[in-house]
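Scroll down for the structure; my scribbles are underneath it.
One protein chain is absent from this view; the other protein chains keep their places.
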Amino acid sequence: MPGNTFGHSFRITTWGESHGRALGVVIDGVPAGLPLDTEIVQKELDRRRPGQSAVSTPRSETDKVEIISGIFEGKTTGTPISMMVWNKDADSSSYDNIKDLPRPGHADYPYMEKYGIRDHRGGGRSSARETIGRVAAGAVAKEILSIFGIDIIAHVTELGGIRAKEMPFDTIKEHLEKTPVRCADLEAAQLMLEKVGKAREEHESIGGVVEIIAIGLPPGIGEPVFDKLDADIAKAIMSIGAVKGVEIGIGNEAAQMKGSQMNDPFILEDGKIIAQTNNAGGILGGLSTGMPIICRASVKPTPSISKVQHTVNTKEMKNSDIIIKGRHDPTIPPRMVPVAEAMMALVLVDHMIRSGHIHPNSLLKQ
Amino acid sequence: MPGNTFGHSFRITTWGESHGRALGVVIDGVPAGLPLDTEIVQKELDRRRPGQSAVSTPRSETDKVEIISGIFEGKTTGTPISMMVWNKDADSSSYDNIKDLPRPGHADYPYMEKYGIRDHRGGGRSSARETIGRVAAGAVAKEILSIFGIDIIAHVTELGGIRAKEMPFDTIKEHLEKTPVRCADLEAAQLMLEKVGKAREEHESIGGVVEIIAIGLPPGIGEPVFDKLDADIAKAIMSIGAVKGVEIGIGNEAAQMKGSQMNDPFILEDGKIIAQTNNAGGILGGLSTGMPIICRASVKPTPSISKVQHTVNTKEMKNSDIIIKGRHDPTIPPRMVPVAEAMMALVLVDHMIRSGHIHPNSLLKQ
Amino acid sequence: MPGNTFGHSFRITTWGESHGRALGVVIDGVPAGLPLDTEIVQKELDRRRPGQSAVSTPRSETDKVEIISGIFEGKTTGTPISMMVWNKDADSSSYDNIKDLPRPGHADYPYMEKYGIRDHRGGGRSSARETIGRVAAGAVAKEILSIFGIDIIAHVTELGGIRAKEMPFDTIKEHLEKTPVRCADLEAAQLMLEKVGKAREEHESIGGVVEIIAIGLPPGIGEPVFDKLDADIAKAIMSIGAVKGVEIGIGNEAAQMKGSQMNDPFILEDGKIIAQTNNAGGILGGLSTGMPIICRASVKPTPSISKVQHTVNTKEMKNSDIIIKGRHDPTIPPRMVPVAEAMMALVLVDHMIRSGHIHPNSLLKQ
Partner (left out) sequence: MPGNTFGHSFRITTWGESHGRALGVVIDGVPAGLPLDTEIVQKELDRRRPGQSAVSTPRSETDKVEIISGIFEGKTTGTPISMMVWNKDADSSSYDNIKDLPRPGHADYPYMEKYGIRDHRGGGRSSARETIGRVAAGAVAKEILSIFGIDIIAHVTELGGIRAKEMPFDTIKEHLEKTPVRCADLEAAQLMLEKVGKAREEHESIGGVVEIIAIGLPPGIGEPVFDKLDADIAKAIMSIGAVKGVEIGIGNEAAQMKGSQMNDPFILEDGKIIAQTNNAGGILGGLSTGMPIICRASVKPTPSISKVQHTVNTKEMKNSDIIIKGRHDPTIPPRMVPVAEAMMALVLVDHMIRSGHIHPNSLLKQ
């Protein structure tokens, strides 16, 4: 069973390779009656697009989305939404000399082992350009969630060892796009930027942490015992290239805590049950509690670096060196922000439909 | 779409409640020709069983498994394997007084919100007893993997703030069951045991870390781009109650590394391509590299503590206090070890079949 | 990917072999709040049970169902419902001499080819006893449907060449269990009974037709374009052993009709849109129209006959003769009635949930 589909009741299938003709996504399960146009989707793709700032590659990918099906008179009809972006700036020549040299930290080697054949141009299917489909679909998911008062934001909380201070949701939202590193703590952001610049100079790359927050989710979303909300979020986030760790709520710190510290007490507030703290990150027993969903992804440094690295020439089967040319982001987290938001949005819409909170066929029946 | 099924080509469905009549699992997709008997499964269930040591609850659950279908003359036939364990020692009275008091850190509140009705006895379906089905199915999965030279081991690497030293795979395997905390660093294990004892005295609980290692997996296992091996492992491990963080390979430390540190160089060794280091944890681009699979789970302290906690009486809708009685493990990681191994085994068999490495119908055709 | 699971939002997994220890089913996706007890399920199993009349085998299978999970204080809780029936009367000796002789018309030969191993006792997994799980799950599905005013009935419309007259729904319901052949046209039923008796005398078996009708389904149920309601019904009914043809509405006769005859005109009746005729069988474009769902299954004669037949001894690989001993129904349709009702009920509940007409979590929220 292949793996290019994500979700059950809200289901996306992405397709396309880095240097192929185009990349795209088909979404099945968008309820009818959602106002939708390319602008809503393009806005998110523009956030994903490289070449926007000092922290990303200077490639000029315009990445203009086309919505080809599923909309009639400005509204979704309940039928599949097909969206695509034509590839333009695809110079594959810089990949020719590494065709038989699997890049360390990249998927090249296991892809070859799996399929026996590989589109090496720009990483082929394993390229981060695949996330175009995720972000386009995520834009639709976010649009649906907004109707239900659910808001998602991702931001960089650590980069190159610099940690941001904790910030309230509204501040994060306000500051997010003010700096190319997408860190809401603007002072930390400045230091992060310096780290990025230094990495670039040193032909190096740096890692970091992206936090994703969703507010407004009602309690009881998620499916025991395997399709727990946190389990599906973990899968969604871990499926993004370069992520090596996923935490929910207080996350790994939980390992050092005592029960009385970890447990979030319940209290009544305005006639509603809420948790006084949110170490759980809004999820208990795999179900939402109504508190904000908190998730963090630890992201490894960009594997493409222009330093000499050891690898094996798979054609000649001998040890070899590799120098990766081309234009590459010195760090991934800032550009991962819209992708992480998209994946969270996809999980939440899927589970909202599965839990009966969003009508599976039509928002007009809601 | 409900969530009590895990896997695609090797698929398990667990059922049963903590204080119900029985708990069990149906496995669909076990290839024919596997020698199997209850002993193989019971051995793993005995490792899961409480009442074994100072670190776990003194309840005497014998948990004797019965295999009811799918086996003929000592071998699997390719048809579903149904296994079950009858509940014996189910005294629900200690739960009566907390029927309307959702326990902090537990699934009680969101279950009630989701279903409008709840079997409160022993946590019902959200109890860790649900993992009986997982462990039984995992025993079958491990048996299959052993035919293909794949070995899985989980062990406690941190408990109550005590961290174990790194150990080689064989030592972990040798030491694992020598101490009730299931920590291969026997000195650290001693300190951990003291922490557990202290927690028990203080009516507290402590968290920790479980590491899962799988060796022998061939390269190319996993499915781009959503059903990545690490994504499915993350989901599997996060679906275990109390897990708040999942890491692959170097994990969260990747966020602080540089590209040249993180990337594992490839070299030829005995005519085979291997990685010189294994920061990736055996997975690149969501596919196995042939190196050991490394995964760590951060586990929160047991939410059931016998200290006064705040909660809300959901019947009277007023703030209230709760004291949880009954017998509870002061820490979860040692008992999670067989569950974590089981989940890893389930993911690996599923993906081995999906990748064409294990014949989906019959081991006799392999 | 194995195939012992049916449905998506309402999902059953059956297990067990004819002469194994037990057979059963796990249902995942039963909404919480449904009053349920064994009596409701047993009633349907009693209808399926053999040994009830002249038209079926005299085996005395009591087939007492046990519900082992998913119910609390008489109501479903939204967790999986596990049900099972222990096998009692399993004399496998009559199968010993045909162990290596695949029975014509039976699944023996391809099972052996597929799995390389086979539980030959009583047909193993390919036995009609597998339908115990279906009927038990179907009883739950029918119980849910009855809340929504949906009623399902199956009946025999043809047996051994004798065709029943058309009858109104209420008459079918009233007459159904009055005769062992389960034909609502009681005159035709008498002739059918004679055919059955004659077949038995001649060591022969006869085929027939089962019609399934569902009334009360609202319009718009079904999922374009592959999971059409009629497509899923066709799969459900064809998955019952011995079925060789499935028709919807006017069925195969449609091939001889003209457009103006076939099309059902719409008219307003009491402010509601209905179809004046129902050649479509209640389904257009794969979606329900609100008219009765009509489906017919053509059923082959029982393959087990006690006449000499040709087959191949698969051990010695030589042509051979086979005489099937044991007790077998001379005809299948009458006993298929509850199975066909069950499969229709399973499809309808699944699609009612998928279409948002039944709340996926809880009837208490409906």
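Per-chain numbering from 1; labels A, B and C assigned in written order.
Basically, a residue touches a chain if its C-beta (ideal position, glycine included) is under 8 Å from a C-beta of that chain, and two chains touch if they have at least 3 such contacts.
Owing to the predicted nature of the structure, the values given are computational and were not obtained by experimental measurement.
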Worksheet item: Which of these touches the unseen chain: C:42, C:179 or C:311?
Response: C:311
Item to complete: Could you tell which one of C:122, C:138, C:301 or C:338 touches the chain left off the display?
Response: C:301
Worksheet item: If the missing chain were put back, which residues of chain C would it touch?
Response: 1-6, 8-9, 14, 102, 104-111, 113-115, 125-126, 130, 158, 160-161, 199, 204-209, 218-228, 230-239, 241, 244-268, 271, 273, 275-276, 279-281, 284-290, 298-305, 307, 309-312, 314, 317-319, 354-355
Practice prompt. Spell out the interface residues on chain A facing the chain that's missing from view.
Written response: 1-5, 8-9, 11, 13-17, 20-24, 26, 28-29, 32-33, 66, 68-70, 72, 75, 77-82, 84, 114-119, 121, 124-125, 360-362, 364-365
Worksheet item: Please identify, in ascending order, the residues of chain B that touch the omitted chain?
Response: 1, 8, 79, 220, 224, 354-356, 359-362, 365
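In the analysis below, only the chains that are shown with their structure count from here on.
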Worksheet, complete the sentence: Most contacts overall join chains A-B
Response to the item:
The chain whose mean C-alpha position lies nearest the overall protein Cα centroid is chain B
Worksheet item: Roughly how far is chain A from chain B, going centre to centre by Cα mean, in whole Å?
Response: 27
Item to complete: Averaging only over C-alpha atoms, locate the centres of chain B and chain C and give their separation in whole Å.
Response: 38
Worksheet item: Multi-chain contacts in chain B: which residues touch at least two other chains?
Response: 1-5, 8-9, 14, 114-115, 125
